[in-house]
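Note that one protein chain of the assembly has been removed; the remaining protein chains are unaltered in position.
Each chain carries a letter (A and B) given by its place in the written order, and its residues are counted from 1.
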Amino acid sequence: MTRPLVFSDDRLFPADERTRGIARALYGQVKGLPIISPHGHTDPAWFATNAPFEDATDLLLAPDHYLFRMLYSQGISLDALKVRSKAGVPDTDPREAWRLLASNFHLFRGTPSWLWLNHVFSQVFGLKVFLGAETSDLYFDTINEALATEAFRPRALFDRFNIETLATTEGPQDRLEHHKAIRESGWGGHVVTAYRPDAVIDFEDERFGRSFERFAEVSGQDVTTWKGYLEGHRVRRQAFIAAGATSSDHGHPTAATADLSETDAEALFQSLLKGEVTPAKAELFRAQMLTEMSRMSLDDGLVMQIHPGSHRNHNVGLLASHGRDKGADIPMRTEYVEALKPLLTKFGNDPRLSIILFTLDETVYSRELAPLAGHYPVLKLGPSWWFHDSPEGMMRFREQVTETAGFYNTVGFNDDTRAFLSIPARHDVARRVDSAFLARMVAEHRMDEVEAAELIVDLTYNLPKKAYKLDQRPSWARPVQPIKHAAE
Amino acid sequence: MTRPLVFSDDRLFPADERTRGIARALYGQVKGLPIISPHGHTDPAWFATNAPFEDATDLLLAPDHYLFRMLYSQGISLDALKVRSKAGVPDTDPREAWRLLASNFHLFRGTPSWLWLNHVFSQVFGLKVFLGAETSDLYFDTINEALATEAFRPRALFDRFNIETLATTEGPQDRLEHHKAIRESGWGGHVVTAYRPDAVIDFEDERFGRSFERFAEVSGQDVTTWKGYLEGHRVRRQAFIAAGATSSDHGHPTAATADLSETDAEALFQSLLKGEVTPAKAELFRAQMLTEMSRMSLDDGLVMQIHPGSHRNHNVGLLASHGRDKGADIPMRTEYVEALKPLLTKFGNDPRLSIILFTLDETVYSRELAPLAGHYPVLKLGPSWWFHDSPEGMMRFREQVTETAGFYNTVGFNDDTRAFLSIPARHDVARRVDSAFLARMVAEHRMDEVEAAELIVDLTYNLPKKAYKLDQRPSWARPVQPIKHAAE
Partner (left out) sequence: MTRPLVFSDDRLFPADERTRGIARALYGQVKGLPIISPHGHTDPAWFATNAPFEDATDLLLAPDHYLFRMLYSQGISLDALKVRSKAGVPDTDPREAWRLLASNFHLFRGTPSWLWLNHVFSQVFGLKVFLGAETSDLYFDTINEALATEAFRPRALFDRFNIETLATTEGPQDRLEHHKAIRESGWGGHVVTAYRPDAVIDFEDERFGRSFERFAEVSGQDVTTWKGYLEGHRVRRQAFIAAGATSSDHGHPTAATADLSETDAEALFQSLLKGEVTPAKAELFRAQMLTEMSRMSLDDGLVMQIHPGSHRNHNVGLLASHGRDKGADIPMRTEYVEALKPLLTKFGNDPRLSIILFTLDETVYSRELAPLAGHYPVLKLGPSWWFHDSPEGMMRFREQVTETAGFYNTVGFNDDTRAFLSIPARHDVARRVDSAFLARMVAEHRMDEVEAAELIVDLTYNLPKKAYKLDQRPSWARPVQPIKHAAE
């Protein structure tokens, strides 16, 4: 029962003809704009080595927790999907793993994965029939053949995708060698890093010990003293800045911040280093470190991103067998008003600081985040994140945030993905949903067409560049054409 | 000012003509499908005795807490509505009670009761004018005349409503005699029970003492020992399974689960039995019993339903005068991520277990429930429940759950009602809202028509049968015609 994969140009636009027409026109203005990807998790090795991707399963299925978590929820084993466990990559035939995705593709109806994958299948690989049991091999072969060609090497796709800037995310213990290789390669693609120090800040993280050791080595500081530890961060932040970083990123369980005296902070650090780790002390240390990172940002200008609220590795059995990042992270209720107060009391009115807040708890959009960002000069709101990086999720974000924070306290879209091929799909969804939202505003006479035309360009291109300080390109990156403002 | 009661065939479909057309077509495919009602609170005595219903007030008003809670909120006494108190059924003229409903029917504008009642009035009783003060007697007389006829006996209505399976809910202390009578009657209507042990698990329930005594008698076990108590549950679950049960149901204040050692569990039970009841101990026991019930499900296959989060009997004065279930249950904030972790750590990856989660706290749809169900193989999501069993509530459920959990981690519709006559109305609302939701997805090109056509049949018919294991009918129940898949 093969049927055509029709991927309409009007997808994600409201059905009402009047509004759809406005949405089409707005989207038309930004459809071709370059992609600014200021936060994500692609592997810099891809762009450093430019080696070909392996096969459909290895590239699209086995590393994508959106896909295997859904399949797992319906009783399909991770081994059968060739997902790496602690024992290594299972010896599953990748074609058979792909067939499991194909024959269960109906599970993704109504999910963003359906949109992203069908975009990749149709726009990137040119497939013209729906994925299903009977087309599984056609897909597997078509994709693999393409991946073997020059046109599907990472750098070629980067160019084809019209990516102006792409940020990856590394830890302080990372030597950033791939970024060095990219810089020195003469290729000119603007791939930068971001400073994500969680693994050397969170004493409860199972990766802490090994990361801390490497942090000591790489930073060349005596990180077992409080001063040396902070200096280690300063040193590594400088190295990251040299590798193009304009932001740091902090994925703590909560948004708690603290403002301890230097004496208390030092004592806490020493106690934790001695192994006196309790949940409360680990939490207080993470909280203090957000304030310390803010203080460093006053000097070095890194924009802070705070991504709190994920209960990591909720599935205890799966963590034991497969390790982290296996689709078992679950959002938690997250509080910001009290949590951020110590940090905001200290630096909340300082124009040198910029903090971008994210959440997995949509209830805070209208209650906490929009009121905070609509007042404090240092705060901006990141786009809808992770489970909410989807058409309905993006629309709820705009509907619940805009009336209090406006558009200009938001920072455009983040794809936040390790699924490189889905980047154009994800940005396309964001551009379409923003067009649809603005179109409704225009159709309901809550905004005029001139304002909407300016906004769609700002939301797509200008705001992320400005918020993440990506206006200045280093000499090794290719220059970009300036974007004329749509309304000019 | 009598005016016609027009109940449009297009009700609940979006106004946009394009989308409405798609919704109409989808609904057309499932309008006539049999009703699967896997969870509800009708009285099995109705089907066992097939006695006629008494009158409009007795059948439609006095037992319906949706109706009398709203009237009570506007200052109308429960006595005037002939609602039973601890002193018995008030000596109110049922015609006068009905007049209070009629003359205050405007209070129900915008509520699901308006939809359900107007469905019952127009579709079940053939009434053609709106209910109001001036039509009160017409309604009262028309309904009563109908109820006196054979066509309005419970079994005749069951058949007219095209109910394929109807589950009631009973406690372990219930001897299930009505279900026995139904089974042995030769009628063939598939009416089954469900195992709801709250009253013998919750030491804080005002019904505990009497229920526990009867549980001891009916189970024939020494339920004052921990082993005997668990064995009592096992014995009664078998008896319920013999009466067609495929599910258990648990209506605890919270979703807390626990995984105590056998020694600790036994000590806790003995302490509570001795009367050492504290809120914390009662809560821990309920939590432990969810895990015990899961363990039993591994053996006997009962699907677990968890319905947490109701603050029962919030109105202290009304509880004293009228007892429980008088419209004074209020939802509370409910947490699932930490609460379910002990149970999920123990059994969350076991394919023999199936747990259906419900909530009265809509904030958990996108934040907790969809992520949990989109990962754990044992979890599915029940439909929007109780206060949220309404067009807007159902739509929010789909909008907030689907993108993370998909459709196939949900289980179709539950009417969950004791209002027998409203069952077709409630299922009709669900079918219409699902059609409207899918129609929007199609109109926005987020799904194609073939997928939507399959889904509407799955949501209406296949998913509830599968999730509640109602595929196998016992020999005493009439056979059913297989439903061809809409997309075939």
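Note that a residue touches a chain if its C-beta (ideal position, glycine included) is under 8 Å from a C-beta of that chain, and two chains touch if they have at least 3 such contacts.
On a predicted model such as this, the values are computed, not experimentally measured, just so you know.
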Residue among B:16, B:403 or B:448 touching the omitted chain: B:16
Given B:362, B:416 or B:434, the one touching the chain that is not displayed: B:362
Which residue of B:154, B:189 or B:327 touches the chain not shown here: B:327
Hidden partner interface residues of chain A, rising order: 14, 16, 18-19, 335, 337-338, 341, 344-345, 348-349, 351, 363, 366-368, 370-377, 379, 399-400, 402-409, 440-441, 443-448, 450-451, 454-455
Missing-partner contacts on chain B, residue numbers: 3, 6-8, 10-17, 69-70, 72-75, 106-112, 114-115, 130, 311, 314-318, 327-333, 360-363, 387-388, 390-393
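The rule is short, and it goes like this: only the chains that are shown with their structure count from here on.
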Centroid spacing, where centroids are CA-atom means, of chain A and chain B in whole angstrom: 40
